[in-house]
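Quick one: structure below, then a few questions.
Excluded from the complex is one protein chain; the other protein chains are retained at their positions.
Per-chain numbering from 1; labels A, B and C assigned in written order.
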Amino acid sequence: MVKVGIAGYGIIGQRLADGVVLQKDMELVGVVDVAPTLSVRALKERGMPYKLYAATKDNIPALEEKGIPVSGTMEDLLKEVDIMFDATGAGIGAKNKALYEKHGVKAVFQGGEKNDVADVFFHGYANYEEGVNKNYLKLTSCNTTGLIRAIDCLDREAGIEKVAITIVRRVADPGDYHRGLTNALKVDKAPNHQAVDLMTIMPHIEATGLLVHTPVTHGHFISVVATPKKDMTVEEVIETFEKHQRIRMVSLDEGFEGNASLFRYARDLGNPRGDMYEIAIWRDTVVKSGKDIMFGINIPQEAVTIPETIDAARAALGMQTDGVEGVTKTNEYLGMGAWK
Amino acid sequence: MVKVGIAGYGIIGQRLADGVVLQKDMELVGVVDVAPTLSVRALKERGMPYKLYAATKDNIPALEEKGIPVSGTMEDLLKEVDIMFDATGAGIGAKNKALYEKHGVKAVFQGGEKNDVADVFFHGYANYEEGVNKNYLKLTSCNTTGLIRAIDCLDREAGIEKVAITIVRRVADPGDYHRGLTNALKVDKAPNHQAVDLMTIMPHIEATGLLVHTPVTHGHFISVVATPKKDMTVEEVIETFEKHQRIRMVSLDEGFEGNASLFRYARDLGNPRGDMYEIAIWRDTVVKSGKDIMFGINIPQEAVTIPETIDAARAALGMQTDGVEGVTKTNEYLGMGAWK
Amino acid sequence: MVKVGIAGYGIIGQRLADGVVLQKDMELVGVVDVAPTLSVRALKERGMPYKLYAATKDNIPALEEKGIPVSGTMEDLLKEVDIMFDATGAGIGAKNKALYEKHGVKAVFQGGEKNDVADVFFHGYANYEEGVNKNYLKLTSCNTTGLIRAIDCLDREAGIEKVAITIVRRVADPGDYHRGLTNALKVDKAPNHQAVDLMTIMPHIEATGLLVHTPVTHGHFISVVATPKKDMTVEEVIETFEKHQRIRMVSLDEGFEGNASLFRYARDLGNPRGDMYEIAIWRDTVVKSGKDIMFGINIPQEAVTIPETIDAARAALGMQTDGVEGVTKTNEYLGMGAWK
Partner (left out) sequence: MVKVGIAGYGIIGQRLADGVVLQKDMELVGVVDVAPTLSVRALKERGMPYKLYAATKDNIPALEEKGIPVSGTMEDLLKEVDIMFDATGAGIGAKNKALYEKHGVKAVFQGGEKNDVADVFFHGYANYEEGVNKNYLKLTSCNTTGLIRAIDCLDREAGIEKVAITIVRRVADPGDYHRGLTNALKVDKAPNHQAVDLMTIMPHIEATGLLVHTPVTHGHFISVVATPKKDMTVEEVIETFEKHQRIRMVSLDEGFEGNASLFRYARDLGNPRGDMYEIAIWRDTVVKSGKDIMFGINIPQEAVTIPETIDAARAALGMQTDGVEGVTKTNEYLGMGAWK
């Protein structure tokens, strides 16, 4: 039984906790935060299904004043765990790393950290083996994680030479008040980091891309133009995607009209927090231009990196040294793959 | 054990199903729908925790073609239930009523139906006793249901003479594609129906109001100006609300910045579908002008009517003939009242 | 011919420039800004219809590098003008005041400054005479300016005792990228400053209010509950508003469905920048509850304060010492009052 701690109990941290709880070969020892945020208050109202640790001693009074039970500091937690999932804000993970090293604890960082925080820039499907028995892994960001699922499985089938992506980015998560756009699209400098990151993880592919922020909260949309080495028909592309356990193929005529349909569907499924681990690809968007394949992906930004983060723990701790075995175990415990 | 059926498996119907399943003295026999909507597909993907009936024989082939197991028609369901919750689209409930009468089944209609479909226009707190042993009850709409909770409890404390409300209405539910507003406020003719409905349920109060539609999906906001007979301090108003099991008092400094904070909090609580049964009132919005009391309410439109609809079944079937006993039983089974 | 300068060439500053240019008894000497913003670039592309001054010498190189002709610094401008309209960001006006005093130049500040920057907190209709021959005036904010127009004219007719307002606030202006809300309402602590400001300007009225930010850009909406001393019918209220030159009465059946209709209408009228100086009140929203009058106002936030700011110059410079004469002159040159 591997012992896991989580630093940062926000959008990602809470969902990592949900995911770890489902892994039968992992135990969630506790989570770390700095203040009585809404998420921490909800943990208390739920009856503390797992323990909360304060980041430092200084954070304890503010938490206890609100009646939140605190089990100690992050250093106390570090004495009890094998690995930390670091889901703190960008830059804080790099500072936490010194503590992880001090306590000899491995760690998986989220996409907001710089690459040099980790030994390996990791994706469960694309380079699992590179993470095996390493100490510090950094996960790809939400868009890159979902994008690589799709590109990797086409790459295994037909070899991918080149990719040009357009990201229609959701600008905030539901409940965010610290950022937002109102009646505006916002353009980023090209190429976007997701294209660059894809080339880091899959160096044999040339990638570029544009990104536009849009005033919505339920899921990014990525439009992909991929050039395969071997010609594939639209039907072969769809079949390839349908075999993937972390891809959900959907259609407009089923009622999946866009990102918001998928959010609604996840709630209707009774998924915890209305979350979705799978990316979705619309069958109706798979088209070709010459040999190039074009298709559209929905990225459920709040939960999409959870499976690959759990994969990272499996690799780092050597729980499974083979990628297929590792991701399959994660998928099994997360209950993925039921949709066919 | 009272046997319940639900007609219409959409936003409200699904949540009524969730709520009935939690009532230990009710059994959900099945739900009725007409087509393989996303909600029906999700029911299937969840493994059919309860049975689905087709509205008519004609609807069966389209459902079965998508692999949805169908247990019969609505008439088959009506033979097995004591009461129906009718959550079909506006106007359809009136047509269904003929079937309910034919089978001697009682029914509770949602706010979209016209008042004359029912014997009583019902609210669990304001007029429970009027619904006792009646055959056909119609519930107030989501805004009116939440509004009456707040007005009724002030009325019991200090007597309310007059109410002027401004409704900042969410224009669509998450996942809605058949309606929407983009960068626009939409003004309705005054007075709004919620003020008129409040006077129907509570005829001793004079009410009027304005309504503005806004491009958001997570909860309506109602600004209330209420004139009490007896003067109340701001503190007394807050205390009165805090005692109510279906009202959640929140503050800006806790992190509840608006409707979206409450939606996020409900998801973080692990509530089914991320739903909230309670209305929320901000302590920071309770102010006075002369004797008049002003405050702001958040109405979680998807789930707010569920408790009062269950109250209606308790009244109609005479399960509890006293209002306090009726609503208390509903609250107990829904797990409400933990927040203080 | 009175000589006017404008500090801050943003949303408000540009529109003040438009308004001053239309006044036949005022001359716009120039405008001041600090950087080659889009507004400054547009001024250049339009061929510099008036002069631009840099706030300080330090700002000149960055402006000239982009080819923007600079006529000197703000101090150079101050030597040539009788009065400055200060439309800089909040807090900067207070700093500029030292310069205005040094050069013996009068000034009108916008609502973002603190009240103590000025001798008088000013509104053209409610307290024109208090501003006559004063040196420093501060205008009410956009919402308060529009609100007072409506309350003042009811007050003159029937005496207003008490006001409770609900502001549905547009969260950003068209083109704003530095602030925004996405799918969220944001609640403010009550009472809002607009109610407090109204009591400062009209101390015989008791006022309170709530404010909710909404993700739209075209106009605030204010729902007003006003208690008059003398009873007025709905028709009398409408007639009173219709006589006001800065109020435009509109109806839903004409096609004015909300704030965005008014924005579109102003563009269709060919108004400069698609601006509207008038507030709009919907006839369909004027209702009563007991003696209380309720109605809904649209506040075109970008341009609504322009007329009252020009009134302030008339008062401060003693161009007209009588309020009716002052506002009438402003209205005449702005071309207001055509709509009846």
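One rule holds for everything that comes next: a residue touches a chain if its C-beta (ideal position, glycine included) is under 8 Å from a C-beta of that chain, and two chains touch if they have at least 3 such contacts.
Since the model is a prediction, treat every value here as computed from it, not as a measurement.
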| item | value |
| --- | --- |
| Given A:5, A:146, A:219 or A:274, the one touching the chain that is not displayed | A:219 |
| Full-complex contact with the absent chain, from C:91, C:175, C:290 or C:318 | C:175 |
| Option from A:44, A:162 or A:193 whose C-beta touches the chain left out | A:162 |
| Subunit B, residues in touch with the chain not shown (by the definition above) | 171-172, 174-177, 179-184, 186, 215-217 |
| Missing-partner contacts on subunit C, residue numbers | 14, 36-39, 41-43, 45-46, 173-177, 182-183, 218, 254-258, 260-261, 263-265, 267-270, 272-274, 338-339 |
| Touch list for subunit A against the chain that is not drawn | 162-164, 166, 168, 183-191, 206-210, 212-219, 221, 223, 225, 252, 257-260, 282, 284-290, 292, 294-296 |
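Keep this in mind: only the chains that are shown with their structure count from here on.
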| item | value |
| --- | --- |
| Turning angle required so that subunit A lies on subunit C, C-alpha fit (0 to 180°, nearest 5) | 180 |
| Most distant chain from subunit C, judged by the mean position of its C-alpha atoms | A |
| Mean-CA-position distance for subunit B and subunit A (Å) | 35 |
| For subunit A paired with subunit C, centre-to-centre distance based on mean C-alpha positions, whole Å | 47 |
| Numbers and ranges of subunit A residues touching at least 2 other chains | 174-177, 182-183 |
